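If you scroll down you'll find the structure; I have some questions about it.
Note that one protein chain of the assembly has been removed; the remaining protein chains are unaltered in position.
For chain A:
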Amino acid sequence: MAGGVPRVSMRRRARRSLTRHWTLYLLMLVPLVHLAVFKYVPMTNAVIAFKDYNVVKGVWGSQWVGLQNFQAIFDNPVFWQLVKNTFLLSFYAVLAGFPIPIILALALNEIRQGFFKRTVQMVTYAPYFISTVVVVSMTIMILSPKLGLLSHVTGFFGVDKVDLLGDPDYFRHIYVWSDIWQTAGYSAVIYLAALSGVDQSLYEAARVDGASRLQKIWHVDLPSIMPTAVIILVLAVGNIMAVGFEKAFLLQNPLNLSASEIIATYVYKTGLLNADFSQATAIGLLNSVVNLALLVFVNFVAKRLTGSGVWS
């Protein structure tokens, strides 16, 4: 059992671990090969960003072109529009999506365990498990000017029927709020878990001091979910340039393209529909690198400010 005795050299420890646990290494072999093939080989394949990819010559046989692909990206006026769209969309999503689950969790935490609380939790949690395709379909159906639920509401107030999905000005609102509709209940569960771990004596002390409900929330609840909130915010900000392809692509139509074309959808179209593999990989790579840098940076800032980051 003394695997960690410092005297024993690395090599001997390795050999002993291998002879004793060779079955475990064997067990790991298949999944590790899987990761190598489907995660690490693509990382090396990304060199085609610096090449002029040719299907016949393959990844390694194609001609090196240096930074030519990146030069083309920066010269392309569409690219800056993409960056702007991607950034605005996810910045808005983080800004609006961050406080709402916290409010929901705090409100749920205020009321007693019972039928109403269970119902609200069950119902708000449910949309998380519905597929993106279904959520987008529902959004389209409900916003449909002809027969959708929304036209009932606007009709009731005497507002003219508009095709919201055909208007680039509304795209971001539709994207973000349908996202919040889908995930607020799920994210609230995480905060509720944090709230359930709060030391009960803190509440008793607050009661003795005559704190009102609002004061209890402000001085007890909020500080205790702070670490969780920081982690979630860090992850969200770190992923700000990695907006999911799936939903934006589904909500896209030729009319709202000026707001809905983001980096991920552009990569898909350039790469697979126009078969410009090198260009698409270059954009994707740029995005991944920026994203990784952002994640590391935000984590660093969060750790400086609050002492808790995602990783130590």
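The rule is simple: a contact is a pair of C-beta atoms (placed from the backbone, for glycine too) under 8 Å apart; a residue touches a chain by one contact, two chains touch by 3 or more; residues count from 1.
Here is the rule we go by: contacts and distances are computed from a predicted model.
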Among "Zn-ribbon domain-containing OB-fold protein", "Alkylation response protein AidB-like acyl-CoA dehydrogenase", "Indolepyruvate oxidoreductase subunit IorA" or "Inner membrane ABC transporter permease protein YcjP", the UniProt name of the subunit that does not appear here: "Inner membrane ABC transporter permease protein YcjP"
Selected from A:65, A:120 or A:236 as touching the chain missing from the view: A:120
Residue of A:98, A:170, A:203 or A:245 touching the missing chain in the full complex: A:245
Where the missing chain touches chain A, by residue: 1, 3, 13-14, 16-18, 21, 23-25, 27-28, 30-32, 34-35, 37-46, 48, 59, 103-104, 107-108, 110-112, 114-116, 118-120, 122-127, 129-134, 136-138, 140-142, 146-149, 151-152, 181, 184-185, 189-190, 193, 212-214, 245-246, 250, 264, 267-268, 271-272, 277, 280-281, 284-285, 287-288, 292, 295
